[in-house]
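Notes follow once the structure below has been shown.
What you see is the complex with one protein chain gone and the rest in place.
As written, the chains take the letters A, B and C, and residue 1 is the first residue of each chain.
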Amino acid sequence: MAQSAVKKVVLAYSGGLDTSVILKWLQEEYGCEVVTFTADIGQGEELEPARAKAQAAGVKEIYIDDLREEFVRDFVFPMFRANAIYEGEYLLGTSIARPLIAKRLIEIAAETGADAISHGATGKGNDQVRFELGAYALNPEIKIIAPWREWDLLSREKLMAYAEKHGIAVEMKRDGTKSPYSMDANLLHISYEGYDLEDPWVEPGEDMWRWSVSPEQAPDTPRTLELTYEKGDIVAIDGKAMSPAEVLAELNRIGGENGIGRADIVENRYVGMKSRGCYETPGGTIMLKAHRAIESLTLDREAAHLKDELMPRYASLIYNGYWFSPEREMLQAAIDKTQTVVNGVVRLKLYKGNVMVAGRKSETNSLFDSSIATFEEDAGAYDQKDATGFIRLNALRLRVQGRMKQ
Amino acid sequence: MAQSAVKKVVLAYSGGLDTSVILKWLQEEYGCEVVTFTADIGQGEELEPARAKAQAAGVKEIYIDDLREEFVRDFVFPMFRANAIYEGEYLLGTSIARPLIAKRLIEIAAETGADAISHGATGKGNDQVRFELGAYALNPEIKIIAPWREWDLLSREKLMAYAEKHGIAVEMKRDGTKSPYSMDANLLHISYEGYDLEDPWVEPGEDMWRWSVSPEQAPDTPRTLELTYEKGDIVAIDGKAMSPAEVLAELNRIGGENGIGRADIVENRYVGMKSRGCYETPGGTIMLKAHRAIESLTLDREAAHLKDELMPRYASLIYNGYWFSPEREMLQAAIDKTQTVVNGVVRLKLYKGNVMVAGRKSETNSLFDSSIATFEEDAGAYDQKDATGFIRLNALRLRVQGRMKQ
Amino acid sequence: MAQSAVKKVVLAYSGGLDTSVILKWLQEEYGCEVVTFTADIGQGEELEPARAKAQAAGVKEIYIDDLREEFVRDFVFPMFRANAIYEGEYLLGTSIARPLIAKRLIEIAAETGADAISHGATGKGNDQVRFELGAYALNPEIKIIAPWREWDLLSREKLMAYAEKHGIAVEMKRDGTKSPYSMDANLLHISYEGYDLEDPWVEPGEDMWRWSVSPEQAPDTPRTLELTYEKGDIVAIDGKAMSPAEVLAELNRIGGENGIGRADIVENRYVGMKSRGCYETPGGTIMLKAHRAIESLTLDREAAHLKDELMPRYASLIYNGYWFSPEREMLQAAIDKTQTVVNGVVRLKLYKGNVMVAGRKSETNSLFDSSIATFEEDAGAYDQKDATGFIRLNALRLRVQGRMKQ
Partner (left out) sequence: MAQSAVKKVVLAYSGGLDTSVILKWLQEEYGCEVVTFTADIGQGEELEPARAKAQAAGVKEIYIDDLREEFVRDFVFPMFRANAIYEGEYLLGTSIARPLIAKRLIEIAAETGADAISHGATGKGNDQVRFELGAYALNPEIKIIAPWREWDLLSREKLMAYAEKHGIAVEMKRDGTKSPYSMDANLLHISYEGYDLEDPWVEPGEDMWRWSVSPEQAPDTPRTLELTYEKGDIVAIDGKAMSPAEVLAELNRIGGENGIGRADIVENRYVGMKSRGCYETPGGTIMLKAHRAIESLTLDREAAHLKDELMPRYASLIYNGYWFSPEREMLQAAIDKTQTVVNGVVRLKLYKGNVMVAGRKSETNSLFDSSIATFEEDAGAYDQKDATGFIRLNALRLRVQGRMKQ
């Protein structure tokens, strides 16, 4: 599996400064043909400028794909069936997008006869791992070029200098301002790292956040919402059927308006250090709460508990880049097995950062039986005397031990 | 371990209607002496009326104990070290109080020479299990009388009739009104069950809640708060040292004022049915968020992940009543082992139901090293080239499998 | 779900003393019609005598089914895919047969219009739980009669007296002798409990064991064996294709001849006490060892490790009677997902109680790559320098902690 000379490389290309420098650098250093691949995964940027830039850089094979539906249907939704959350706080917005990019890079490599892929992730982060594990799993012979681990352009200044030297345009961000933060966005979230976040005692300024208003600035009246679930996935909002990507876009919109989904955390990277990150995940925050609510009504206790016990492992697998692995597929099989009964409607109230469950129902799959749970007489639905035997046998081992101690 | 005639029984006695009826019923049905035990665990009711009522009922041995500090120090705080949360939503407010009551019942039985204990928990709920497992673990020979599983007073009407017949006063609730809900309170939370909550599609009215204002009614300006941690426990608020019970009381007060800690959930009882419950846990909601924040800075990644994987099991053990069990003690030993380094300060912003982390620091135990995490050059703190080997060896098994599939 | 009068009951009937007494007792006490169900699950007893006895007792609907193939194909084989072993020692021979019996009882109840089932398991054991959980899961309205928990025939003497009084023949065991042990057998194993086993310091006599010779008495020369696996199941022995039940019967025969599969253990029952049991599981012991061997060659490391971590839970579920439960089905889905690649051949050497792996190969699915594992130069298959980065990044968190401690 040794690396050797490269003939053609597929580059995950955004059209921004970093990947434009990489494009040039690949052409120069490797002397090979570069294929660019630009994906719309809901990051909210126009893609056509990337095409123009790639053409200007002499790229002959340019791929620009709208992957939004595939992203939500095949990656985001399966992950939310698991109620996945990393380290109690992080909804895995960046992590879940990487395997899809890796998959498409490998597909394009096959289509174009490329023997290598390249990406713009740095050598300190998780994303390099996610791209490369995904790529290796799907094509074990692929060569991978990670410029940030090879070149010496390791500071912003050096990168700028290289760009200037090679006539690469250094543009402002999409909204006309230049953020001091390192950001990543897709349909599930936008993330911020670096700059003043490098001190975990410092609170970021309000102007950092881009997708949501603050709870303080959100409307003074709650927004009510009904989500319809089929087999664990949302298929309609307020009764209106929508595709997966439409669902997530709409929940982002509503959630962002109501100050929902901000997180400010210190997390543990797979490569070994702690890092500070801020995230906006409006739709995902709503989906997590709502999915737990519909499961609370329809899912068996022991299945739910087993899911909860497996979830941290599953979340770590995704965080660490093991989407295309036998162990993630094993866990997914177990999770999906439980979701056939997760059907019904959840009513939510959104208000200034809060997602509150205001009701849940399932005509076909509710396991809630008020005739059993009631405090009043239940006409034989449940024999309270059964509890005596239940307790006494569960206590037996504790009593035997208690005797031994005496 | 068979049950037989009872000589003297210690009753967990609140002075309310249910346990007053039980007191009478025990005297009548069992013809035995009754010792009453009334605990202050922060439920916010006066205890002296219970003494007077017990005396009036002819009770000679009356125990009234303030257990608030013991409750928070030995039960609530150890549980929060685990970030325990049941089924993703429930902070175990009722569950964690029961083993302390069981422990005290057994201690009083030993002091008074009683051979039995009794409690007012119904035959459909979790509390009977928690009381009785705790009691059996601590005294395997104790006899347990659970009137709700024995008598035929299974509706509110029958209970009222029995009370009237025996001259037991049926009073209004402490605040002069009579709640239609079944409630339980202690320093950690207040809970509501029954009545219109028996339909999980129905949202309870605002007048149900007693400890907190709604987010809508909370102040329009955020409240900032600094919590100081030592070995995983809060020892000071805004720099002022406090005892465990003082910490929790103060956080309840501040949290309640800011609309924090309401939950409306469907949960799975240990005895087998789903039930709907609403909870107010203002201080606990703050503590969970803050504890995760200080751990995020000070706890090792793998220790944190292992804690997360064990947590659902730990939470179920407490929910199910196994506080005094070898398996809970095993898990506690593992959890406590990790908490020696959990020292530092968390700054929070509370606003209309939201608990937001605004900073965390630890002079002695921070594992966050900005020289490693920085995007800028790090002067050798971390060699980006190491990531290549890291990824390639982690990918090796995936590549070998990929080859086999081809 | 209250119990009431019974019209017709399906009895799990062996024709032996206990179930013959139960048959009579049901007719007398419940005054209802009894349907008998006798299954061949490989216990090695003739079933026709059961038919004659049932007829003699006036039973009109008599079911005698050969369930051996279904037993091994749908219960034993799936369980062995998980490498299930309870408490490190017990191969679950009795446990795995019970859900099949429960399933058939419920099916026959539906066919015959019966409203109840009955079984001969005692009130102290696991089998009552397994029968009844299985039955309730498959038909929540079924009534269950467990005579051992209802009647007063709680000693052998009383049972004998009842039999004599009602003219029920008390016969010797199938081999003409009367064992002092309580025994249970099916294609997977035979078990022994009671009598001198009730002292865990006492070793049972050689004459207790029925299916295997002792290691001392086994042949002095090893027996070599090749097992062919497809998707985790054995499909051929020494190259000869066999059905699931044929495989297990043949492995029992060969294993028993070579002194394989005896276990003498103290186990923890679900109903709360410890009990001593001895087991002979010749074929199962061979299958466990062989399955691990073929997995060692074909299964991914992380899938294998996850299986190992889930296995104790899976084994407990089966032991406790939760075969027909959402959580067992979840785990089975995860396990089965991994077995598509478990194809190949295992060569074993059996010798006086030992099962020794003498080789394993898989033409289609081996992940063993000697060009990578070799100590000699590997022509680039694996770059040893990669290990440096692998170690350094895995060590990073430990180093940061080490610094903090200093």
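In the analysis below, a contact is a pair of C-beta atoms (placed from the backbone, for glycine too) under 8 Å apart; a residue touches a chain by one contact, two chains touch by 3 or more.
If you're wondering where the values come from, they're calculated on a predicted model, not measured in any experiment.
Enquirer: In the whole complex, not just what's shown, which of C:27, C:43, C:179 or C:388 touches the removed chain?
Expert: Answer from the full complex: C:388 touches the omitted chain.
Enquirer: From the listed residues C:16, C:49 or C:215, report the one that touches the chain absent from this view.
Expert: Once the missing chain is taken into account, the touching residue is C:215.
Enquirer: From the list C:46, C:66 or C:89, pick the residue that touches the absent chain.
Expert: In the complete complex, the chain left out is touched by residue C:89.
Enquirer: Just the residue numbers, please: which parts of chain A touch the chain that's not shown?
Expert: 300-302, 341, 365-367, 369, 372, 382-383, 385-390, 392-394, 396-397, 400-401, 404
Enquirer: Take the complete complex as the reference. Which residues in chain B touch the chain that isn't displayed?
Expert: Touch with the absent chain occurs at residues 1-2, 268, 271-273, 299-300, 302-303, 305-307, 313, 322, 325-327, 329-331, 333-338, 380-383, 393-397, 400.
Enquirer: At which residues does chain C meet the chain that is not included here?
Expert: Against the left-out chain, chain C lists 1, 83, 87-89, 122-124, 128-129, 132-133, 136-141, 146, 148-149, 154-156, 182, 193-194, 198-203, 215-216, 220, 222, 262, 264-268, 271-276, 292-293, 296-297, 301, 304-305, 308-309, 312-313, 316, 324-326, 347, 349, 351-354, 356-361, 366-370, 372-377, 382, 384-385, 387-388, 390-392, 394-395, 398-403, 406.
Keep this in mind: only the chains that are shown with their structure count from here on.
Enquirer: Averaging over Cα atoms per chain, report the distance between chain B and chain C in Å.
Expert: The computed centroid separation for chain B versus chain C comes out at 40 Å.
Enquirer: Determine the centre-to-centre distance between chain A and chain B, using the mean Cα coordinates as centres, and give it in whole Å.
Expert: 32
Enquirer: Nearest whole angstrom, what separates the Cα centre of chain A from the Cα centre of chain C?
Expert: Centre-to-centre distance between chain A and chain C: 42 Å.
Enquirer: Can you list the chain A residues in contact with two or more other chains?
Expert: 1, 268, 271-273, 305, 313, 325-326, 382, 394-396, 400
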